[in-house]
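Just one protein chain is left out here, and the rest sit where they should.
Now for subunit A:
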Amino acid sequence: MTHSAARLGIGGPVGSGKTALIEGIVPMLMAQGIEVAVVTNDLLTTEDADRLKRKGFLPAERVIGVETGSCPHTAIREDPTMNQLAVQDLELLFPQLDLILIESGGDNLASTFSYELVDAYMFVIDVGAGDDIPRKNGPGFVQSDLAVVNKIDIAPYVGADLGLMRQQATQYRQGKPVVYTNCKTAEGLDEVVAFIQETLLFGRQMGQPSTQPSAQPPSTQQTSTQQTSTQQPAGQQPATENLIGSYS
């Protein structure tokens, strides 16, 4: 198998800020040397795909729009094959990719991603859609690897109690991470990027030109001797060392 990119799903109701989040974090990820591409599942138009292409921070070929026949949740769960093909195509075209983001079409609180499609997924909700969303116990919000409570800036205008949302989000997600963001000012987006780094990209080699010869760490020789001499029990240890050595 060739190197395959990490896959991160982004779900959440219509208009909650999924595309805005992508627009915010992609430049931050790129600044850290991470190679990114995006698959969008627009419901009715190719607007999100076009919007990301127009922004210009990603080459247009790194954004693929996938039609879902008005079945957004099917495309990320029951039959994610069209998204899988888009991911495969991106990996073939850009073998250097570290991360592929898959934006689901806006759907309801019950929509979850198949882990046969993504390695992890975030679920974005809009403060303006009601401060009772966390306690509705929707599987998308509760089960996602990262919950993103977006548009915190509008809380005062819609009478949303952010304190209550914080308390109930923590309670219903049973300790799984939640971040609070404002995509207009990038507030909280560093936490989203940190989550991606820790959960999906830890140990990957970033920001190196792909032509760079893989410098053999001097420890390799030593490591393999160690491996053979100490036999099986320590087998894991040197292998990990070797990995970190070549990736740092």
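Just so it is clear, contacts are C-beta pairs under 8 Å (C-beta built on N, C-alpha and C of every residue); 3 or more make two chains touch, one makes a residue touch a chain; residues count from 1.
The rule is short, and it goes like this: contacts and distances are computed from a predicted model.
Among the names given as "ABC-2 family transporter protein", "Succinate dehydrogenase/fumarate reductase, cytochrome b subunit", "Polar amino acid transport system ATP-binding protein" or "Urease accessory protein UreF", UniProt records the absent chain under the name "Urease accessory protein UreF".
Only one of A:M30, A:L43 or A:A186 touches the absent chain when the whole complex is considered: A:L43.
The residue from A:T19, A:T40, A:T68 or A:T181 that touches the chain not shown here is A:T68. Of the listed positions A:M28, A:M82 or A:A120, the one in contact with the omitted chain in the full complex is A:M82. Although one chain is not displayed, subunit A still touches it through residues 43-46, 66-71, 74-75, 78-82, 84-85, 92.
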